[in-house]
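Missing here: one protein chain of the complex. Every other protein chain is in place.
What follows is subunit A.
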Amino acid sequence: MSLKRSKNGRSITSPWIAEGKKYELPISDAVLDMQGRDRTTAKQIGWQIAFIAGLLGLLYYSAVVSEIDLFELLEGGSTMGEYISRYFPPDFTDSASYLDDIIETIGMGIWGTLLAVIFAAPLAIFASANLCPVWIVQPTRRLLDAMRAINEIVFALVFVVAVGLGPFAGVMAIFVHTTGILGKLFSEAIENIEVGPIEGVRATGASKFQEILFGVIPQVIPLWISYTLYRFESNVRSATVLGIVGAGGIGVSLYQSFRSFDYTKVCAILIILIISVGLIDAGSAWLRKRFI
């Protein structure tokens, strides 16, 4: 047994640690009794196995219905290579108009998100079980569910009929869908706050509305900003697709180039998209840091 010694001669490593030993802890009857109460039974293990088997079955079934086929992917590999080569070199001749489209797309994202935040904030308060009674919470949550359940594209089809072709239909589609998402995320943030500060505000004689403004909002604001910026990024991506159904944005040019087999133009649009989404990503990360 060798002990390391520090400069002043005292041992700095105990013999137990040096030899990798652990000291004994007394095992009382109470400990043994507690051990006897361990309820992990064969029945529990059986349930766990059944659960895993069920999960595997579900995965297999969903692979079958979605026609996942490795062989097809491998066979298609050679033709894929040839097909992808048709995308190059990218054709930037129309890039001025693509830039306009991108700006329009981002504008759709900004307004869709902004309107959604304005409506999601009050809805989130009504959907929070720690602030509102159940008869307000449940209907509000179902409303948010409905908004979330329907994809932007479907809403876009509806709004194209209602307000006509163009980016405004896209803004409305993004707005409604995002309200559903942000409303849910915002209310989850509210349900996780501390009650102490709210009581502190309440104890001064403040009204319910003031309790929310001073006790709730300051606690959730960092998360709310984070969620909003994240949704803004996603909404710009969604806005690029909405053009396919005529709801404005870069999607219109993208879809037209696809249909006329101008793959080099498609490639140019995709490159511009990747760059702008990357820029937005960096920008919102910077914003988030400033706010939190």
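Note that a residue touches a chain if its C-beta (ideal position, glycine included) is under 8 Å from a C-beta of that chain, and two chains touch if they have at least 3 such contacts; residues count from 1.
Going forward, contacts and distances are computed from a predicted model.
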item: Among "Cation:proton antiporter", "Phosphonate ABC transporter, ATP-binding protein", "Iron-sulfur cluster assembly scaffold protein" or "phosphoenolpyruvate--glycerone phosphotransferase", the UniProt name of the subunit that does not appear here; value: "Phosphonate ABC transporter, ATP-binding protein"
item: From A:G81, A:P133 or A:G205, residue that would touch the chain that is not displayed; value: A:G205
item: Absent-chain interface as seen on subunit A, which is shown; value: 196-197, 199-207, 209-210, 213-215, 218-219, 221-222
